[in-house]
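Our next item is subunit A:
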Amino acid sequence: MSFDFAVILAKGPQILAGLGVTILIWVVGTALAVALGFVVATARRFGGPLVNAVLAVPVEVLRGTPFLVQIFLLYFGGPYIGLRLDPVTAGLLGLSVYGAAYYSEIFRAGYQSVPPGHVEAAECVGLSRGQTILFILLPEMALLVLPPSLNMSVILLKDTALLSLITVPEMTMTVSAIGSQQYAFVESIVVLALVYWGLVELANWLGRFTERKISKLSVT
Partner candidate 1 sequence: MTQSAISIQNVSKQFGDTIVLRDINLEVPRGQVSCLIGPSGSGKSTLLRCMAGLEHADAGTITIEGAPLGFVEGPDGRRRQSAAELRRARSRIGMVFQQFNLWPHMTALGNVSAALRRVRRMPRKEAEDKAMAQLEKVDLAARAHHYPSQLSGGQQQRVAIARALALDPTIMLFDEPTSALDPELTGEVLNVMRALADEGMTMVVVTHEIGFAASVGNKVCFLDHGRLLFHDTPDKVFAAPRNPRLEQFLDTYLDRGAFLVQ
Partner candidate 2 sequence: MTWSLFQLLLQASLMTIFVSAISICAGLAIAVVLSALRMSGNRLAYAGAGLFISFFRGVPLLVQLLLIFNLLPVIGITLPSLATAIIGLSLCTAAYQAENLRGGFEGVPIGLIESAEMAGFSRMQAFVYIRTPIALRLTFPALVNEAILILKSSSLVSVVGLVELTKMAQNLSASTYQPLPIFASAGLIYLVINLIVALAARRAEAALPGLPAK
């Protein structure tokens, strides 16, 4: 047995392009997921019991089914109801909605961690609902929400690899394609694994760094 990594590494620019797509989808997808998750959690917190119950259904469905099944349903099933998306859009949409379900739970736990008395106090001094969320609730729950949020973003980074199965030209797709062309599939997967490993460890390190910085702001 002999490994030839040179033929893989020779395709550096292509690999980097795939890495770029992975990072782009990850960053944009995570940002959208956080935003949507926050909206859902806020609606569930302040929208009354009916909204809370109705929104619980998609959240539980998204959390209870595999991401792979979700993107297959969206990408292969979508056209049958007139939702014809290109792979990147489908992947981005799928990742955002899937991530949003988890982020909404993170924010929900955050909202629950703030004592109701603080919200009442804010209302008593005349803050509007929006001001209460922005100036009271968000800062109070930030420290609690940060670690699971960072953790979730790393999970989403790894889940972008699944998008290769709906032909999104991200890193897994790109590198394994190179491997097939060059008859060096094992080598390509080894390279792929190492790049992901490095990327995830880097993201973890950045996360820990951020947590350390932020936790210094803690007042309690």
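Regarding candidate selection, all candidates are chains of the complex that A comes from, given by their letters.
Quick note on the criterion: a contact is a pair of C-beta atoms (placed from the backbone, for glycine too) under 8 Å apart; a residue touches a chain by one contact, two chains touch by 3 or more; residues count from 1.
Given the structure is predicted, the values throughout are model-derived calculations rather than measurements.
Trainee: Of the numbered candidates 1 or 2, which one touches subunit A within this complex?
Mentor: Only one candidate touches subunit A in this complex, namely 2.
Trainee: In their shared complex, at which residues does subunit A touch candidate 2?
Mentor: These residues of subunit A touch candidate 2: 1, 60-61, 64-70, 72-73, 76-77, 80-81, 158-162, 164-165, 172, 176, 185-186, 189-190, 192-193, 196-197, 200-201, 204.
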